[in-house]
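Before I ask anything, here is the structure I am working with.
Missing here is one protein chain; the remaining ones are kept as they sit in the complex.
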Amino acid sequence: MNILKITREKFQDFLIGMQKHGEVHIPKRKTETTYVYDIMDSPDEIAYEYLRTILPVKKYFIKPKEKLIKYSFDSGFSIDLEDPDKKVIIFGLHPCDINSLKILDLAFSGKYVDPYYFNRRKNTVIFGLGCMPDEKCFCRSMGTDHVTDGYDLYFNDLGDFFLVNVGSSLGDDFIKEFSDLFEKPEPEDIDIYIEKRNLRAKSFKLQLDVSDLPYILDIERESEVWNELGNKCLCCGSCSMVCPTCYCFNIFDTIDLDGKSGERYRQWDTCLSKDYTLVAGGHVFRKNRADRVKNRYYHKQHGFVEEYGRPSCTGCGRCIQFCPTKIHVVEVLNKVMGKS
Amino acid sequence: MNKPKVGIYGLTSCAGDQLVILNCEDELLKIASKLDIIDWVMAQSKNDETTPLDVALVEGVVAQQRDIDLLKKVRNRAKLVIAIGTCACFGGVAAMKNQIPREVMKAEVYGDNIDFIDSVKAQPIGSFIKVDYRLPGCPIEKDQLIQMISSLCLGDLPEILNIPVCMECKMRENACLVVEKGVVCCGSLTVAGCNARCPSHNVPCSGCHGPIEETHYDANVLMFKQAGLTRKDIEQKMSMFSTPAWMQEKLMEEIKDESK
Amino acid sequence: MKVNKNIHIPHLGRVEGHGGIEIDIKDGEPIKVNLDIYEGSRFYEVLVLGKYYYEVPSIISRVCAICSASHTLAAQMAIENAFGVEVSKRTEFLRGLLIHGGMIESHSLHLAALVLPDLLGYDGVLNMAKDYPKEVSIALELKKLGNTLQELIGGRAIHPINALIGGFGKIPTKQELLSLKNSLSKGLEHALILADLFKTFKISDYAESPTIYAALEPRDKTRYSFLGDYIITSLNERFPKEEFRKICHEGVVKHSHAKQSLYSGKPFMTGALARINLNGEKYLHGKAKEIQEQLLPNLPSQNILHNNTAQMIELIHSIERALQLVDLIINEGLEPEDLAEFEVHAGKGVGALEAPRGTLYHYYEIDDEGKIVEADIVTPTAQNLANCEKDLRVSIENLINEPKEYLEFKLEMVARAYDPCISCAVHLVKLNKS
Partner (left out) sequence: MLRHSALDHTLKAKVRNPYLPHLARIVRIDRAVQDNYVFYFRFEDPKIAETFDYNPGQFLEITVLGTGEAPISLSSSPTRKGIVETCVRRMGRVTNALYRLKENNVVGIRGPFGNGYPVEELKGQNVLMVAGGLGMAPIRSLLNYILDRRYEFNDVYLLYGARYPEDLLFKEELTLLSQRADVNCLLAVEQSYNLPGNPIWNGKIGLVTDLFDYLPELDVSSTYAVICGPPIFYKFVLERLLKLKFSKNRILMSLERRMECGIGKCGHCAIGYKYTCLDGPVFTYWDAVNLPELL
């Protein structure tokens, strides 16, 4: 693997230089406790200390609400992508974020491939950023705390400088283009990295043993925990919206006032909502809140494992931070496993 | 369907939803060409008060006998009756203190011994007639209104996504006010449609669009109590306005249950 | 010839809310002249009793959609007055902008949908649009401008949510303000075109009669304004807004859900014409001043039909002033700001401002916990009702020999000239509380 180094100052120049390749997006502070990915006006806005944004990077690939097709009564259906060639460079993805994209890649491939998703995927450059976990991170338990691919460049923040991993041919091109900004790391630099890495490994406080979790879930379908959870959950859907790997959506059509043409949209949905399983005639398959909350956990930790061999949760902790009623995924699952 | 014949009516209200129709400045002339608006007291002085209607849009709450009479007349005339605005759909602000007898209110406001003021307990129009469709909002949202009119011209009515304000709030990437500031926000009880207007302005939702079909008062009460708010606070804040008709009753039940 | 007529206009068309006119004429004398208001009662004063002070503005805003920004601000100012809250300069500018937004929206709606069709002989704006597409689209553009402004500052065109006690929830961005400025400049051109159309009208004088006028004196004594702390009248009196009850002796009238105000036993008028009569000559500047000199050179006017002309002048003033305010706000900086801090304690407060239809007063008494124990709201339409009935009487006397239909139309025009906001009028004012 190709490893380089760049100082903090030069890194800022690098990002400014990258603006000629597309819109550069970075993590910014939004409120006292929250961050968002947003377009960079100046590199001074970068919140290097950030751990999780409110919305994950999925927002760049499946927009909260996006147009799928337009139609007219005269000429039928057609695809109408806004800005199909827009290039975006996102800086600041932590390993869990990069892994979340790899999980979404799975969901949007398969027998039918989602061209909207992959068009944006193709047009997006991914720059990773190393991190130091807080008490809500459990990516280590989910096996998403490190990455060896899935990014173009990866920056390990080591104080005065970043250690840079090159993860793709495109990343390599950028290094060549800005070769005067990057340098070869010294052995001491690698030592600093190893030290930081060890510190990070010791810093994970939250743990979830997922080795036989799907099996436990299978036999604990009727656990009292789900009912308790059902009573507490507002079914507000926040957890799904902020989850990097929740990708459900609704489809609906609009019609123009002239009555001759219209558009078809998709919009994020959540399995926590009652109408999620509503079919004509009014039957709802998951009537109880408990069944719905349970479904979210089962799809992530059970269904996805059976389908793809790994859970779809990345341990990012967003649903823990943003649940208004403080439902804590790890505490819940530990409780189900009898380890409260 | 050719041009539907439409009547637009206001019962007791602030006229806000009718004003929203007039506020569609860019679309108004087109709307006028798509709909045959034959009866609309607020916007035109020559009105047809007898021809059968394809669609009647009714705004406002029933607060007097005159409203009931008008409503029944409209129902008889119209194939479709659509409630526009939270007052017509759910009772709105005016229904906030329905537990106080109207007699007492009258006396408070007009003084004793006044008997000519015709006033009944404020109720949504669904308490009196069959309502075919509800477009909530205090006032209604322009884009939803235009979508409804477009659909009506085709002979349809649009689907209203039954999701809470919270979802739109997160889709706009707002920090949750409950999490961040510990305030009472009615987002999870309220049907989306406003694009989470208030939380996007750092103001908690007070439920002006009315309830989602499935309101989880129990979980909300539990949550706010855990956040250290007293029962009285929760009750007061959650029945703040517009939602009282639906909220207060169920909420009181919940709070009563809690005390067991 | 002795004339007997019964005129009953059951639905006063094209006014906000539900009203009608009932008139009986016997032997050439109007024996009964009632402006009938039968919008249902919503008991707002009772609804807010026991509510926390911070809930009041958004409840009270529902009194009336078209005046919702005025009601929201009046309530907020009254509550701030009770607690002694000092708001920042930028907040004051933003509030000013919001008021102008309401003014632009309301005046252009009234002019476009109600006044112009009357003057040009149409039953409504939709029919008028067929022959006057340009004028109608200009008026709609102006209306939209007012709404855009209210949406940007208030968070919503009707029932603002962003205006709060002590400040604003979210401050608009520079980009938003600059694009607003653009729209305002374009709006000014449009408004001047509309004013040119006004110059071609001959306003008839059948309703002219001596009238008492009342308005707020501009707080900033250098320019025309809708904010002030003193009430002034055409009887040359001046008293603080806290004494608003002096001018608004309210009484319940048998035929109506609204109440009427009398000043020293006499009807009086508040609204655009009152403001222009009392403050126009002294305080107007810029294009608004020019237009006033062209359209209403001889102030004061005693003709209520000139109220619409006065609205035209104010429309131009509001756009001009909004343009200045945008610059002032940008100068103050656009960083987020916490709401003004204050302590909740028992108190009383009055909020007064010039709403599109006239002076609006809110009064609240608050207890130690911050709950409302008494509320009183006096709306312009309620204040104007008695005067309107007076003008109707005068008109009948002048037009008594005209055919019934013509007379009906002319009377409706008088009522509409007030731009009556019936939802406001029936907010129901508290009286004789023991």
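We just call them A, B and C in the order they show up, numbering each chain from 1.
As a working rule, a contact is a pair of C-beta atoms (placed from the backbone, for glycine too) under 8 Å apart; a residue touches a chain by one contact, two chains touch by 3 or more.
Quick caveat: nothing in here was measured; it's all calculated off a predicted structure.
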item	value
Missing chain: touched chains present in the view	A, B
Candidate in contact with the missing chain, chosen from A:Leu181, A:Cys233 or A:Cys271	A:Cys271
Hidden partner chain, touching residue among A:Lys86, A:Lys205 or A:Arg221	A:Arg221
Chain not shown, touching residues in subunit B	151, 154-157, 159
Missing-partner contacts on subunit A, residue numbers	68-69, 71, 73, 76-79, 102-103, 105-115, 118-119, 121-122, 149-151, 167-170, 221, 247-253, 255, 259, 262, 264, 266, 269, 271, 276-281, 285-286, 291, 298-299, 302-308, 310
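Here is the rule we use: only the chains that are shown with their structure count from here on.
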item	value
Where subunit B and subunit C are represented by their mean Cα positions, the distance between them in whole Å	25
Overlap residues in subunit B, where contacts from two or more other chains coincide	none
Subunit A, residues touching no fewer than two other chains	none
List of subunit C residues in touch with subunit B within their complex	11, 13-18, 38-43, 45-47, 51-52, 55, 58-59, 62-66, 68, 109, 113, 123-127, 129, 136-137, 140-141, 143-144, 147, 155-159, 161-162, 164, 169-170, 252, 254, 257, 412, 423, 428-433
Residues on subunit B engaged by subunit A in the complex (per definition of touch)	27, 30-31, 34, 146-147, 149-151, 153-154, 156, 158-159, 161-164, 166-167, 169-176, 178-180, 185, 187-188, 213-214, 216, 218-220, 222-223, 226
Sites on subunit A touched by subunit B in the complex	30-34, 36, 53-55, 59, 64-65, 231-238, 241-242, 250, 252, 254-259, 262, 267-270, 273-275, 289, 321-326
